[in-house]
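Step one of this worksheet: look at the structure below.
Yeah, one chain of the complex is gone here, protein chain that is, but the others are all in their spots.
Let's look at chain A:
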């Protein structure tokens, strides 16, 4: 007989889960494995609310396995470490991001690119290395192989640092990989949400000129005065878009809805690079002429490997980069999801798990 979530593992666990594609999250009893020799048990302090969590609870991508306990921007305290664990001790402040398993022996894994391992498993809604379903950070604690645990640098706050574990690495990794870090070059950031606002901060820390490209004129003041962007381009203003043609070396496109690539490609200089990070439900339309006429490129990227995630955290600590967050209680999560669906957040919700998640 199949084991239930509560009896699958030896240790009782509690969190909030979506039970169906209505996406409504409610209290959920399940279980976690014992802390193995290579594992770290993390008491969760905070967990960021990523747009992926919303897509998954609503089964937007068609591969949700209910019940889903989301959450992959986890910061907490190590309460147990297995006997083979060398990098962490009890009491350390640690982070867990988007992935918690990989084969650890393929070409990608050997290059510290666990995120491209064909057997990579996600922190939630995935089948882990032990063959059981993974449950994420909207819960009291989590048990993770040490390879997938990160040291949280001193000086990086736990609450506003949590979103870096997904949003941060998702923009940092492609900026490094595609060479978008040359000081003085011009970066466009399309979309000013969870990913976009972190991209602005990281772009400025690399010494780039940063222009935010957004369909909401209301975000201009924030973008320039609070986030430090150099300029703001309203994508629905044809004249302003025309004047900006051929001015950008790179564009980080964080927009997850279906949107037009043509105007963004026009903003790039010859040899310009556009990296798309959002996951729209349908394919995008790719006009080929701008690519051919200007030797331009469209690429994608997906989080990052563990080594570069650690590097990104150190970089953010050094440059005082954190996310702009709205701290919420666990029982406010459904309202937060509704607001997130309308992009009504500056710019990431973070759940104060330790102080508001109480099992009945």
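Criterion: contacts are C-beta pairs under 8 Å (C-beta built on N, C-alpha and C of every residue); 3 or more make two chains touch, one makes a residue touch a chain; residues count from 1.
Criterion: contacts and distances are computed from a predicted model.
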Given the options "Protein YIPF", "Adaptor related protein complex 2 subunit mu 1", "Enoyl reductase (ER) domain-containing protein" or "AP complex mu/sigma subunit domain-containing protein", which would UniProt use as the protein name of the unshown chain? "Enoyl reductase (ER) domain-containing protein"
Option from A:41, A:102, A:141 or A:276 whose C-beta touches the chain left out: A:276
Taking the full complex into account, find the residue in A:207, A:287 or A:359 that is in contact with the omitted chain. A:287
Touch with the omitted chain, as defined above, among A:92, A:112 or A:302: A:302
Under the stated touch rule, tell me which residues of chain A contact the chain that is not displayed. 108, 116, 177, 246, 261-262, 270-271, 276-280, 283-302
